[in-house]
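Just one protein chain is left out here, and the rest sit where they should.
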Amino acid sequence: MTDTSQSVAFVRTATIPPSPPPAMETGAVKWMRENLFSSIPYSILTLVSLYVIFVILSGVLPWIFNGVWNASNLAECREILDGATGACFAVLKERWPQLIFGLSYPAEEYWRPGLAFLLLFFAAAPVMFFDLPRKMLIITLLYPFIAYWLLWGGTIFVPILALVGVVAGYMVYQRLVAGSFAAGFFGGVATAFVIWYIGGLLIPEGASENALLVPVASRDMGGFMLNMMLGVTCVSLSIPIGIVLALGRQSSMPLIKWICVVFIEFIRGVPLITLLFVASVMLAYFFPPESSVDLFLRVVIMITMFSAAYIAEVIRGGLAALPKGQYEAADSLGLDYPQAMRLIILPQALKISIPGIVNIAVGLFKDTVLVSVISMFDILGMIRGPILSTTAWNGVYWELLGFASLLFFVTCYGISQYSQWLERRLATDHR
Amino acid sequence: MSTITDPPEGSFRLSMLINDTRYRSMTFQAIAAIVLALSFWYLGNNLIQNLRQAGLNISYSFLGSPAGYDINQSLIEYDSQSSHSRAAIVGILNTLLVAFMACITATVFGVLAGVLRLSKNWLVSKLMAVYVEIFRNIPVLIWIIIIFTIMTAVMPAPRAFRGDDPAASMLFNAFAVTNRGIYIPAPVWGPGSIVVVLTFIASIVGIFFFRRYATKMLFDTGRLLPTFWPSVGLFFIPTILMHFIMGQPVSLDYPVLGGFNFSGGLQLGAPLIALWFALSIYTGAFIAENVRAGIQAVSKGQSEAAGALGLRPGRIMSLVVLPQALRVIIPPLISQYLNITKNSSLAIAVGYADVTATLGGITLNQTGRAIECVLLLMLFYLTISLTISAVMNVYNNSVKLKER
Partner (left out) sequence: MKTSVFFGALTVAGMAAGMASAATLDDVKARGTLNCGVSTGLVGFASPDANGVWTGFDVGLCRAVAAAVLGDSDAVEFIPTTGKTRFTALASGEIDMLARNTTWTFSRDVDLKFEFVGTNYYDGQGFMAPRELGVSSALELDGATVCIQTGTTTELNLADFFRSNNMSYEPVPIETNAEAQQQYLAGACDVFTTDASGLAATRASFEVPGDHVLLPEIVSKEPLGPLVRHGDSDWGDIVRWTLNALITAEELDVTSANIEELAASPTDNPEINRLLGTEGELGAMLGLDADWAMKAIAAGGNYGELFEKNIGENTPIGLARGLNAQWTEGGLIYSPPFR
């Protein structure tokens, strides 16, 4: 029998330092094994995806990095490239003012739309981010008048007059609304109209001629600026109209309800392009015979109607999502209909609807390129019309379409990221 | 709205029209009716005056006169002597065709992308996220133009198939992929082919009954019958057998390069393919988001429970998660189908002869009847949309009933 106690020659006195995990289970390898090659089908998927990425990048990257920036026409580009793959970005360099500002916006006035664009951020910020001081909303309220003056130029009296009319109307509304909402509302509107009319008589004839900012006709605007203008104007105009339509659709008055339902379903039932056809070939017949209304304004009218119908449906969803108790509570407080809507229902319903409204806004902004079909020179219209039809740049598709896509992607992706952020923020109180 | 149970007695005063809730809604509706009638009268009056001033009139008689133009893709018989109304019908059918095809493929793309985006494979899910974001954030008109341009630029022209050492060749001598479209063999129905077709229909019905039987067996006895291979067998074998028994009545007409173009076979035109693909892949990105939201709406406990029962991941998805997600997915899916139908009006950008291109395009240009054409066009889209909405409401109601 051997003495086992003797053979225990070693008793560990200290802990073993932890050995590193096997190579398969650490760092990048582990991550790859878990996320890319966890099973055979997944591995195949990964390899296929890698191949797809490789094919796309190997086609696109040389094209971008070989790009020619200095040439005066396509033939020169091809000469410089000498058979190699490469883009001809020279077209962007030469034509970017047209792609952004349109064909005939005066070049020395480009700072005006630029400034208006910059101010847009200040105007939108207090609406988009609730934490900012409420006083900033003043900028938002002044923005339409400033932007109008910057873009169209002409006499400063017109936007000031419009502003005075709005302010006066609001003051009358404030005074009368205590009595009844309807009196306040119609009183305010009437006041604004009276002021506009009287003011219109006071503005001297030809004031626009030697104004501080050179007047620019709306048909001279184009490019991406036109898309932005259409998008911003139509969305902001269509929100109040959408609210009215949504409330009308919920109304207990059959006639009002019926009008709103027919309007909403009609607009939602037809493609935007037919509405634009209406704007371009039909609407002119519905205005008084003596007047002719600018194509820009006609398009704004149709797109606003279009987006108002969609926004109305989103807000209707918001109204329907509110618990019935909210309506009943408002009634039991003795609030009348306008008060209940203004103070209780709409603030909550709109809060629920904001992400939906932002989605509609993004969709609408993308749809503004359809105006190129009715011969307006927005960014796509510029590309398909004047630029591609010149002898110098005939055949430069990818650079131009890619540039347009990039602009839209940046804008729309930005807005949709904001919308997701907002959704998360608004969702906090439900968890 | 508060209701007054005990209205105050007394004679009617004019101010009650505004202040009494019983009459107020009547007042408002009367005002609305008057405003509505006035604006219609105003617009109508303007229209009549404008038309009179321009010496025009509203008349639909042009619909009966010969259209005078040709259409490259038509599901019904059409030539340049057919009437404008027939051209409009050709356009309507083409619209429905591309919308129907795009709905199916968009659903496939969307479901695949939506499921893959939730995949645990990091690369695949990121790739799908990129796909969804890129397609959602760039206008569909730009996509249609890009895809059409890619098609014309990348695919070989029929010229490339010619010569001793052609730059392009046909697949299996049966399929030709050109930038004018894809040519595939067309079936020719010889005498007796009706029997083959009937056999095929019968075997489809057979597959259906077999599957029901298998399900019943599974529920009754717990025995899982194999269904996949028997279904495949049933699908092919009887039809092929019958085909040979009947002496090969169905033959294929292969496309052949001759003259300027491929002739024979079935041609899917490049505009159709470009529009179809662009609409599918664009809308697919939106459907992917709907599918993802629907899957995420199914509580995680469901898939964990299914996993605990020992189901494989594929089966968890198809048997447990997707059926429950469908209830969330389908309403937005149908509104995406609606969008496809409406976006198909952008066919005009690629030269596909849909109804906007025939009735609202060439007919409008040739006859100058703008008001009539645009009104008819809107009427058509409105009918389609309302029909789809009605179907959607029926579906929503049926889902609601099941829930309670």
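The letters A and B name the chains in turn, as written, and every chain counts its residues from 1.
As a convention for this text, contacts are C-beta pairs under 8 Å (C-beta built on N, C-alpha and C of every residue); 3 or more make two chains touch, one makes a residue touch a chain.
For clarity, every value in this text was computed on a predicted model and none was experimentally measured.
**Student:** For the chain left out of this view, which of A:N66, A:T85, A:T140 or A:S218 touches it?
**Tutor:** Residue touching the absent chain, from the options given: A:S218.
**Student:** Tell me which of B:L56, B:L97, B:A293 or B:L311 is the one touching the absent chain.
**Tutor:** If we include the chain that is not displayed, B:L56 is the one touching it.
**Student:** For the full complex, which residue in B:Q49, B:T105, B:T152 or B:T227 touches the chain that was left out?
**Tutor:** Answering carefully, the residue with contact to the hidden chain is B:T152.
**Student:** Among A:G67, A:G114 or A:G199, which residue is in touch with the absent chain?
**Tutor:** Only one of A:G67, A:G114 or A:G199 touches the chain omitted from view, namely A:G199.
**Student:** For subunit B, which residues reach the chain that was dropped from this view?
**Tutor:** 50, 53-56, 68-72, 79-81, 149, 152-153, 156-160, 179-180, 258-261, 263, 270-271, 348-349, 351, 353, 357, 361-362, 364-368, 370
**Student:** For subunit A, which residues touch the unseen chain?
**Tutor:** Interface with the chain not displayed, on the subunit A side: 75, 78, 94-95, 98, 102-104, 107, 148, 152, 154, 158, 161-162, 165, 193, 196-197, 199-201, 203, 205, 208, 215, 217-219, 277, 280-282, 284-285, 290-297, 373-375, 377, 381, 384-386, 388-391, 394-395, 397.
What we mean here is this: only the chains that are shown with their structure count from here on.
**Student:** Would you mind pulling out the distance in Å between where the CA atoms of subunit A average out and where those of subunit B do?
**Tutor:** Here the centre of subunit B sits 27 Å away from the centre of subunit A.
**Student:** Along subunit B, where are the residues that touch subunit A in the complex?
**Tutor:** Contact set of subunit B toward subunit A: 1-2, 18, 25, 28-29, 32-33, 36, 43, 46-47, 49-51, 53, 116, 119-124, 127, 133-134, 136-142, 145-146, 149, 342-343, 345-346, 348-349, 356, 360, 364, 370-371, 374, 377-378, 381-382, 384-386, 389.
**Student:** Which residues, counting only subunit A, touch subunit B once they are in their complex?
**Tutor:** Against subunit B, subunit A makes touches at 34-36, 38, 42, 45-46, 49-50, 52-53, 180, 182, 252-256, 259, 265-266, 268-274, 277-278, 281-282, 284-289, 331, 334, 337, 362, 366-367, 369-370, 372-373, 380, 384, 397-398, 401, 404-405, 408-409, 412-413, 416.
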